[in-house]
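Heads up, the thing below is written out as structure tokens.
Missing here is one protein chain; the remaining ones are kept as they sit in the complex.
Residue numbering begins at 1 within each chain, and the chains themselves are lettered A and B in the order written.
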Amino acid sequence: MNSDIVVFLVLSLIAISSALGMMFSRNAVYSALFLVLNFITVAVFYLLLGAPFIAMSQITVYAGAIMVLFLFVIMLLGAENLAPSKSLPWQKPLAYILAFVLVVESVYLVISRAQVDKFISSPEASLNSMDNLREMAMTLFNQYLLPFEITSILLLVAMVGAIVLTKQEKGEQK
Amino acid sequence: MHLSESVSTGFFFLAPWLVFAPLTGLLINLIFSKWFKFSENWVGAVASLASGAAFVVSVLLAYSVSLNHGEVVRWKLAEWIHVGTLNLDWTFRIDSLSTTMMLVVSGVGTLIHIYAIGYMHEDVRFKHEEGRFNRFFLFLNLFIAAMMILVSGDSYMMLFVGWEGVGLCSFLLIGFWFEMDTLARPSWANSNAAKKAFITNRVGDFGFLIAGFLMFWYLGSFQFDEVFKAAPEIAHSMPWVIVAITLFMLVGVAGKSAQIPLYIWLPDAMAGPTPVSALIHAATMVTAGVYLVTRSAPLYTLVPQAQYIVAMVGAGTALFAATIAVGQYDIKKVLAYSTISQLGFMVAAVGMGAYVAGMFHLITHAFFKALLFLSAGSVILGLERGHHAHAHHVAHDDHGKKKKEGKHALSKAEGRKEEEHGHGGGHDEHGEVFDPGDMRNMGGLRKTMPVTFWLYMIGTLALAGIFPFAGFWSKDEILLDASLHFTSVYWQLTIAAFFTAFYMGRQIWMVFFGEARTDAAKHAEESPKVMTVPLMVLAVLSVAGGALNLPFEGFHNLGHWLGHTLGEVEGLPLDMKVAGISTGLALLAILISWFLYGRNPLKTGEIDPLKKPLGPIFTGMEGKWFVDEGYFAVIINPFNKISQFLADVIDWRFWHDFVHDTVILGTYNWLSEIALNEYADQKGIDGFANWLGSATQSVSATLRKVQNGFVRSYALSVLLGVVLILGYLILK
Partner (left out) sequence: MVPVNYYVALSAILFSIGALGVLIRRNPLIIFMSIELMLNAGNLAFVAFGRSYEIAGGQPFFSGQIFVFFVIAVAAAEVAVGLALIVEIFKTRKNINIDELNSLKG
């Protein structure tokens, strides 16, 4: 066991436990905070994988903007806690079983089909330099220019959509 | 096309305008009169000018023919039918015979057009249908055009086109007042008269067509010259062919020229407006048969048997119709039978081969019979005017009285009734029928309508054959020809001439002399100038028309003129014996008529003085010898019975009730109700469709439970799918 594995396992443990914490928290605010922790952990994984730009995006966009939005909505709606209901009694056990089967299946698939010779070494200094960022930008703006522009349009549409959806109709009384 | 050298000097190029001129008038009135709101005078002027233009063209053509010394000119307008060996062109034939007919048709036609402006103005006014004025002139122009085609055609086919065209116009004009009748007869009386004329003419046309078929089959052509050229050979080898052609043609002549046995339509045709009676049913169209025989002279000359039959038919008609005319009371009916009788004279003449005499009588008859008819129209209108004025006066008084008594009770019905008073003067104030054409309603018109009286006198003397009027010369020529060859025809015609003078005398005494027998006759008024001036022209022609063919050495002008076409014949000198007998008989007849009708004028409601001494004979004359009834008994009733039988028994009971209802419908019902409906449809197709429906329903009722509306359970099924797919990938 080298140090890389150790770091990976520790981080994995944090990621999984924070994910479970998000899922099982009764209070939605705790869930959101657990998710933030999970995102940060995943950002560290990105750094380990030599993707500093993605790591920064992860922290600013996900852990920062999106989760703040979530917290904002939770508190706005007062939806921290919802009264329990017994509408779907067989849903929960079935969900557990299926999720377990899914984990087993996917892990089995990963282990059985993956190329065993692929290893990821810890990032070299050059990978985290500005060269890396420049190369990525070159790829993004040459090879993926059209998807990039489409994404910008998508964001614009989402923005307009959100405004339209929450906008108060004229004459509508609160 | 035989175009002689001198064509360029003549006016033959105008020939198509014989037809185009009246057609132009027709089109102008048809298209523009509504746009530019032509007044009645404009419409009449356009139509009269169109007819007048045709007359001018006729004059120019006649002049050209005389320049050409009577040579036949055929002016080809267009190709018509070119099939196999049949080569027919639309060619105008201009020779002395056709130009003579053109002159008569367009000349008399134009005068009648002018007269009709005045007549129709009042007629439509009396009948409250002023919108029809224009239509009348459209028909008249169409008639002139068709008649021109008839007389100018170069083949039997073209002649037939005109023949049918004038028949159509005749039909349209007899039925001009097709939906109204002022004599309290059923409203379809006028249209029935039109149909009778049309159908009777169809019988004649059938004969004409058969003649045409035979002609084409054996002579190979319709063109006059070719037919006449081929005829003698056939007459030599197969004489019956020519006999058949000429006799079938005689059937056509009998239809169009109202000869026995097809004359019955002509008296009924008097239902049309009087100018129509004058133009079509006296002066022009009915002479088409005479023209046809004259035109076919080369054929008839080949077969004396047929000629003899034609002459006998003509003479028989002349006598027969003359006797009927004696017993008639309607002023126009008398003239109608007189026309039939005179047409009999003409047909007899052309049958005897005296074509010039026949044509001569045709021309003079056109003059004086048009004159008589138009004067009769003037009399009728005068009576209507008188009746209208009088009835209106009385009705007005009546109305005023009622107004005083009835306060507000003047109902709408009364108002309507009063409107009806105006209708054609047909009803007087008590709703009784007043017939302005009935001679018993007249009397004493000499004083109230002097102009008409003198004109009528001239026409009567011409018709009666009194020296020196036109009728004397032409009738005398026919009698002279008959006396030389056909004694029986001669005597028949002579007796007919006696009757002619008698019934005309009777008419004169009844209409113009004595005292007025009705208020209408008392208040009758003279007709306007537009009507009387054309009459004066015709009167002059009736007086002087005899000068066309005076039977003296150096005259015989018409004979020479027609001789270009018909072959020169020697003009007969005046035979004092024949002329003396006919004139003497005519004078005697007038004297007798004076004795009966003039000396003791008929009083109101008095029966005819002839009725007592003659008894059943007069009843026969009055009832037209019951020929119509005979036709009814022999042809129409059996025909009705047969059609009744066919309709009722064969069609309705057998075909409809039995075959359709019982056999076909029954089988069909059984098939559809039992076999198809109950088994195939209800149990088979419906069963399957219903099963499909209920199956779908039950399946969906089960499936809809899946759709529970919980989004999480949907997600669960998605995950289930993912798990299953992954499992499949693992186990693969």
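Throughout what follows, a residue touches a chain if its C-beta (ideal position, glycine included) is under 8 Å from a C-beta of that chain, and two chains touch if they have at least 3 such contacts.
What you see is a predicted model, and the numbers here were worked out from it, not measured in a lab.
K.L.:
Residues on chain B that touch the omitted chain in the whole complex?
P.N.:
703-712, 715-716, 719
K.L.:
Could you list which residues of chain A touch the chain missing from the display?
P.N.:
2, 4-5, 8, 12, 15-16, 19-20, 22-23, 28, 31-32, 35, 38-39, 42, 45-46, 49-51, 53-54, 57-58, 61-62, 65-66, 69-70, 73-74, 76-77, 79, 82-83, 85, 87-88, 91-92, 95-96, 98-100, 102-103, 106-107, 110-111, 114-116, 118-121, 124, 126-127, 132, 135-136, 139-140, 143-144, 147-148, 151, 154-155, 157-159, 161-162, 165-166
By definition in this document, only the chains that are shown with their structure count from here on.
K.L.:
With chain centres taken as the means of their Cα atoms, state the distance from chain A to chain B in Å.
P.N.:
107
K.L.:
Tell me, which parts of chain B touch chain A in their complex?
P.N.:
Chain B residues touching chain A: 710, 712-713, 716, 719-720, 722-723, 726-727, 729-730.
K.L.:
Write out the stretch or stretches of chain A touching chain B in their complex.
P.N.:
Going by the criterion above, the answer is residues 87-88, 91, 94-95, 98-99, 101-102, 105-106, 108-109, 112.
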